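Note that this complex is displayed minus one protein chain, with the remaining chains in position.
Right, chain A next:
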Amino acid sequence: MSYIKPKFRHPRLPTNKLGFTVADYDGAISTLCAGCGHDSISAAIRNACFQSAIPPHRIAKVSGIGCSSKMPTYFLGKSHGFNSVHGRMPSVATGASLANRDLTYIGVSGDGDTASIGMGQFIHLIRRNVNMTYIVANNGCYGLTKGQDSATADLGSVAKGGAVNPFDGIDLAALALLQGASFVARSFSGDKGQLEPLIRAAMAHKGFAFIDVVSPCVTFNNHVGSTKSYAETREHLDAMPLDFVPMREEITTQYAEGTTQAVTLHDGSAIHLKKADATYKANDRRAAMDVVQQAHADGRILTGLLYLDPDSQDLNQNLNLATRPLNELGKDELCPGSKVLKSINEGLR
């Protein structure tokens, strides 16, 4: 198996605003199974960071344990990263975000890491609205331990060994909506046209941005009977295409009137939802929950931006933390001396 990627790149690779090519956002060569949906998500994250021209050293990747959590090695080789304990990435991400609020945080997790062992942490991450992008590579099975059903496996899905799943799966997007997440989306690893702008929007969003990505496990969950195979996902896919337009950038794509809806983010960038009808409201949480439930009942895999609160207050704002990152504050600022202490004490007398 090749363990190195050739050094040569296309001589005419486009560059972004920083002068970087997409190759500058590459990581090590993947050791996941050939054809794994996770590799496609890695590529989508790489492409999104390239397109949004985020300096690689201003990004931190955090993950837990599992096939999904190996992914950060395979993209953004020049960024910061922390591979934490199983299901405990939310704690690390929370701490990191508090210590340095200026970095862009990308959390990568899986259905096991989030919906089983990490469920307790995940819920609180949502509740606290930590400013990060949280991607779940959701394949409905434990690929690293030979494909047992995971907590997101759909009711009735047939495992590779033939066993039919008797339990209803946890719908992580519905859960995030219910718990008050400020940005909720669903996508499919095989649809980069949608996934890339979603990741860009999630990174631009101030607050917790959750993307549940159906990511087929080619080795253990890509057979007939599986509800999360490439073929089955495509068969039931109901994708809402979208574009992401960063702040201060002109919209160059022409849309026919009445077929698109723009959602403006806090920083002025915009998401253009193509094919969205007039009744669709991205910022209506109850409507979003309805839509998700309806799609589930219809057996459709509804993908796209499900909900967005453009005015959300993230953890740093809610805690009234210093606007400068805590890790940049020096001794004099953190320990301003007896004179200041005296004046505070005076104020409390």
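Keep this in mind: a residue touches a chain if its C-beta (ideal position, glycine included) is under 8 Å from a C-beta of that chain, and two chains touch if they have at least 3 such contacts; residues count from 1.
The rule is short, and it goes like this: contacts and distances are computed from a predicted model.
**Student:** UniProt names the one chain left off this complex as which of "peptidylprolyl isomerase", "dihydrouracil dehydrogenase (NAD(+))", "4Fe-4S dicluster domain-containing protein" or "Branched-chain amino acid ABC transporter permease"?
**Tutor:** Of the names offered in "peptidylprolyl isomerase", "dihydrouracil dehydrogenase (NAD(+))", "4Fe-4S dicluster domain-containing protein" or "Branched-chain amino acid ABC transporter permease", the absent chain's UniProt record gives "dihydrouracil dehydrogenase (NAD(+))".
**Student:** Please identify which residue in A:P11, A:P166, A:G330 or A:G347 touches the non-displayed chain.
**Tutor:** For the chain that is not drawn, the touching residue is A:P11.
**Student:** Residues of chain A in contact with the chain that isn't shown?
**Tutor:** 1-2, 4-14, 22, 29-30, 33-37, 39-40, 42-43, 189-190, 192, 216, 218, 222, 230-231, 234
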